[in-house]
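Report on the structure given below.
With one protein chain withheld, the remaining protein chains of the complex are depicted in position.
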Amino acid sequence: MRKKINSQWTTVLVILIFIFLATAPFYMSMFRVSLFGKYICFAIVAIGLDMIWGYTGILSLGHGVYFGLGAYCMAMYLKLEASGGALPDFMTWSGLSELPAFWKPFANPAFALAMVVVVPVILAIIIGYLTFLNRIKGVYFSILSQALAMILSVLLVGSQGYTGGSNGLTNFSTIFGKSLSAPMTKLVLFYVALAALILIFIPCRFLVKRRIGKIFIAIRDGENRVRFTGYNPAKYKVFVYALSAAIAGIAGALYVTQVGIISPNEVGITPSVEMIIWVAVGGKGTLVGPIIGALGVNAMKTAASENFPEVWSYFIGILFVVVILWLPGGLISLKDLPARIKKKFHKQSEQEDNEEIIPMIEEEQIC
Amino acid sequence: METLIMQIFNGFSVSSILLLAALGLAITFGQMGIINMAHGEFIMIGAYTTYVVQNLFRTYLPKNVFDMYCIAALFLSFLVAALFGTVLEKLIIRHLYGKPAESLLVTWGISLILQQLARSIFGAPNVAVDAPSFLENSLKIGTISFSYKRLFILVIAICCLVGVYVLMYRTKYGRNIRGVMQNRDMAAGLGVNTKQVDSLTFSMGCGLAGLAGAALTWIGAIGPTLGTNYIVDAFMSVVVGGAGSILGTVFGSVFIGLGGTTFEYLTDASLGKVLIFVCVIILLQFKPKGIFAISGRALED
Partner (left out) sequence: MLENNLNEQANDTILQIEDVSIKFGDFKAISNVSTTVNDHEVRFFIGPNGAGKTTILDAICGKNKISNGKIIYRKEYDVSKLKEHIISDMGIGRKFQAPSVFYGITIEENMEMATARRHSLYATTFLKLSKEKRDYMNYVLEFIGLKDKRFHYPTRLSHGEKQWLEIGMILAAKPRLILLDEPVAGMGRKETEKTADLLREMKKECAIVVVEHDMQFAKDVSDSVTVFHEGKVLDEGTMDSVQNNHDVINVYLGRGGDKNA
C-alpha cells in the first residue's frame, strides 16, 4: 500500500545519499569535500527543523540561535586550545586582562561537548514552556523566535570581549591535539559529520514511525482536537522543540570544525529563515526531503556566489515564493507528479476529488 | 530631571516611528490574517522615494523651492509604496489570505527580492537625505531641546493615527474593513466586496509603511537593510497590542519604543533589547493574544 511504497522510496533515497557522500573524498577535491561537510551540518539542522515544522507544525524562524549556541560552545574550546593557555587574541585586543569565568570550563573538551547539547536544550525548554504552555498562537511564536535570533545576534556583536563581536571566533589550530589544517584531520571530521547525520536521522525516523510521531502530526493538524483526545500538546511540543535544538547545537559544533569560524552571521534572522527554505524546498514532513533540500540549496548557493552573487538574492527570494505557493510538498512531492496528472483525467466520485484536494498531507506521510 | 524628560521624549519619538511602521501591519494582519514580512521593504521604498524626490527637486527646481520637497515626498512615498503594494497584492498576496504561516514565508522571499532590487538600483551603501531647512535645529524649552525633526515625525504619526481612526470608525469604507475583519463571511453576505476591501486595505497598509520610510530619512541614513532594522520591533508592537486593534498597536508601539529606550538607557543597547523581549514574553503569559486582541467565536482557530 501507499505507506509501504513511500517508505521504500525513503530508504532508497537515504542510502543513495549516504553512498554519494561517503565516497565523495574519492572523486572530489579536499576543498569540495569540506564544502560538503558544511552542507552535511546544514542537513542535520534541517532534520531537526523538519521534526518541529514538517511534523509538528511549529514554525521556528530563529533556529540559528541553537545552531549558534552549539557552534560557539565548540568554538570556545577550540579557541582555548589554539591559545595554549594564554589569553585568546581577540580578548587581548578588547582590553581584557584575564579569561572570563564562564570561558574557563570550556578548556575541557568533554565539558564543551556536553554544553554543545545542554545549552541549546535548556534555552529551548525555557522558551518552549513560556510559549507552548500558554498557547501562544503559532504565528506569534514564529515572530518571537525571530526576535530571539535577532537578540542573540545583537548580544554577540555587542560583547566583543566575550564573544569576538562581529568577527566571531576563528583562527583555531588544533582539535583534541590534532592539527585542523592537516588533510587527515579534515577527512576524519568529514566522516564524523556524515556519521552524525546518519546517527541523528535514525532515531528521528524511529520517533516519527511510532505513536509519538502520529501525535506530532495530529498536533500540526488540530492542536485543540488533540487536547480533547486526552493528550497535552504542550508536553510534546516542548519535547520536540528541545530535541530540534539539541540537533541544531550538534550541527553547529560540527560546522565550526568544518568551516573554522563562527560569527553572528550564522545566528541571526537571515540564516535562520534560510534554514526553513531548505526544509520547504526538499519537502517538509519527510525527513529525507530536508536533507536533499539542505544539500541542494547550499550547493547552489556556493555555485551562485562564485559566479553571480547578486543573482543569488533574487533566486532565493523567488524560490521562497514559488515553493511555498506552488510546491508546498517540496521536491520530494515531484515523484508523485505522474500519478496526480493521471488522476486529473479521471473525474469520478466526490471522494477521489477529496483526495486530490489535500494530496500533500498524504504525501507528507512518507516516513 | 532634564535627562528624564529627554529620555521620555526619545522614547516617544521611537514609539512614533514604530507606530507608523506598525499601523499598516496591524491592519493587514488583523484583517486578512497575512503576516507581511516585506513590510520593512515598503518602509524602504518610501525612504528611497523620498531620496529620489529630493534629488529631483535639487536638480530641476530652484533652490528656494527645495524645502517643499518634503510635502511632495510624503505624498509620493505613500503613493509609490501603496502602488507596489497593490501590484504585490494582485499577483501574490491574494493567494495567501487566511494563511499566516505561508504568507510569512512568501513575503520573506519578496522582501529578499525587493532588498536586492534596491541594492541593484541604488547601490549597497547607505545614502543620505538632507532634511528641509525648517527642520534644522530644535525647539528649546528651558535647557531642554527637542529636535524639530523628531517633533515633525511625532506630528506625522499622530496625524496618521487620527486619519486611520477616522477612516476606520467614521466612514463607510472603514466599517466595511472592520466588518470583514470580524466576520468575513457575514460581511460578504451583506454585499461587501471583500476582495476589493482586502486589496485597498493592503495597499493602504503599505502606503502607511511608505510614510514611515519618508519620516525615517530625516533622522538617519537609509539603505537596503532599512526595513530589517524595524520589522522585528514593528511586529513585536503588533503582537503585544493585539492584531487588528489600532489602540493595541498604539499601546504596543509605546511599550516597545518607550520601554526599549528606557532599558537601553539604564543598561546598554544590546541588554536593553534583551530586557524588552523578556517583558514581551512575560506580558504574553497573561495575554497570549495581545492586550487588546479582538476576541470572539469568529476568530477561533
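To keep things simple, chains are lettered A and B as they appear, and every chain counts its residues starting from 1.
Criterion: a contact is a pair of C-beta atoms (placed from the backbone, for glycine too) under 8 Å apart; a residue touches a chain by one contact, two chains touch by 3 or more.
Remember, predicted model here, so these are calculated numbers, not experimental data.
Among the options A:Tyr39, A:Trp53 or A:Phe239, which residue touches the chain absent from this view?
For the chain that is not drawn, the touching residue is A:Phe239.
Can you tell me which of A:Pro105, A:Gly138, A:Gly222 or A:Gly260 touches the chain that was removed from the display?
Residue touching the chain left out of view: A:Gly222.
Which residue from A:Gly95, A:Gly177 or A:Gly230 sits in contact with the chain not drawn here?
Within the whole complex, the residue contacting the unshown chain is A:Gly230.
In the whole complex, what residues of subunit A lie against the chain that is missing from view?
Those residues of subunit A that touch the unshown chain are 1, 3, 207, 210-212, 214-215, 217-218, 220-222, 224-232, 235-236, 239, 285, 350-352, 354-355, 357-358, 361-362, 364-365.
To be clear about the criterion, only the chains that are shown with their structure count from here on.
List the centre-to-centre spacing of subunit A and subunit B in whole Å, with centres computed as mean CA coordinates.
One centre to the other, that is 32 Å.
Which part of subunit B faces subunit A closely enough to touch in the complex?
35, 92, 95-96, 100-102, 104-106, 108-113, 115-116, 119-120, 228, 232, 235-236, 239, 268-271, 273-274, 277, 280-281, 284-285, 288-289, 301
What does subunit A use to touch subunit B in their complex?
The contact residues of subunit A facing subunit B are 59, 61, 130-131, 134-140, 142-144, 146-148, 150-151, 154-155, 157-159, 269, 273, 276-277, 280, 310, 313-314, 316-321, 324-325, 328.
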